[in-house]
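Up next is chain A:
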Amino acid sequence: MNETAAVSLQGGAPSAAHNPFPILELIGLNKAFGEQLVLDSIDLKVRPGELVCVIGPSGSGKSTMLRCCNRLEEPSGGQVIVDGTDLMDRQTSIDRMRQKIGMVFQQFNLYPHYSALGNVALALRLVKKLSRSRAESLAFDALSRVGLADRAGHYPHQLSGGQQQRVGIARAIALDPKIVLFDEPTSALDPELVGSVLEVMRELRDIGMTMLVVTHEMAFARAVADRVVFMADGNIVEQGPPEQIFQAPLHERTRAFVEQRH
Partner candidate 1 sequence: MDGLQHFLQVFFDPVIISHYWPAIVGGLWVTLGLAVAIVIAGILSGLLLACLRCAGIRWLNGLIIAFADIWRALPPLVVILILYFGLPGVGITFSAWMVLFLTLSLVLAAFSEEIFWAGIRAVDRGQWEAARACGMRSITVLIWIVLPQAMRMAMPSLTNRSIAITKMTALGTVIGVPEILYQASSAQSFSGSATPLTMGALAYIAMFLPFVILGRWLESRMNWRRT
Partner candidate 2 sequence: MENFADQFFNLDLMWQSLPLLMKGLWVTLQICVVVIILGGLGGLLLAVASDSKSAWLRWPTIIYVDFFRAVPPLVLLIFVYSGMPFAGVNLSPYMAVILAFLLNNSAYYSEVYRAGLQSIPPGQVEASRSTGMSRLQTMVWVVIPQAVRNVLPDLLSNTVEVVKLTSLASVVSLGDLLYRADMARSMSYNSSPIVLAALVYLVLLWPLVRMVSRFERKQHQ
């Protein structure tokens, strides 16, 4: 853990020779909605075991960037490389690659017609082609990891927001992904429920899960992130260790944003 943290202290300098092979790499990523350029040639690397937080004002393109990482949003140009495979390559099976990329949504997006266990087990059965009992036992493990073993049989509407989001996380990690993408996982939660979700994310980090997290939780980013990326107007303005971004930002825009959030 410390090693990757040390590496990321380089502040995203791409040349560091001893960097492990990145799990996720965006190269010159562009995205336009019609005329409007929402992502302007983004370069980003996420290395194994890293927790990278993305912050920035509303509309700066954070969600769009995240959704390009598993092609829920179709990039207009550039490359997305996950675990050494180019997602944009025609030969690449996107469904196979998505197994390696977990995603957690702001609105949870749990399937209301399945129990917590069913939500987690569905892809295991259909995508990994596991038997029902094998899938359910893996799903149960994933639920245990987010502290919901005792809620396995509950349906989403019987769970609190925080619990629902933890099921969402379990669903994402059950497939044993190389990286998990989080899009404002706590923004839809009541303040008192935020803690439990962040706690789960912290535990995931501690067992070495690679994560890319869009968040407005500055305290979380500051305490847990290995690296913080600040975006504005479709660009990465600045990235570096949390101490740099929050205490000694290099750019005026970063400073303004960080100060306003305190």
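Candidate selection criterion: all candidates are chains of the complex that A comes from, given by their letters.
By our rule, contacts are C-beta pairs under 8 Å (C-beta built on N, C-alpha and C of every residue); 3 or more make two chains touch, one makes a residue touch a chain; residues count from 1.
Because the structure is a prediction, the values reported are computed rather than measured.
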So which of these touches chain A in the complex, 1 or 2? 2
Please output the residues of chain A touching candidate 2 within their complex, sorted ascending. 70, 72, 95-99, 101-103, 105, 107, 109-113, 122-123, 126-127, 168, 171-172, 175
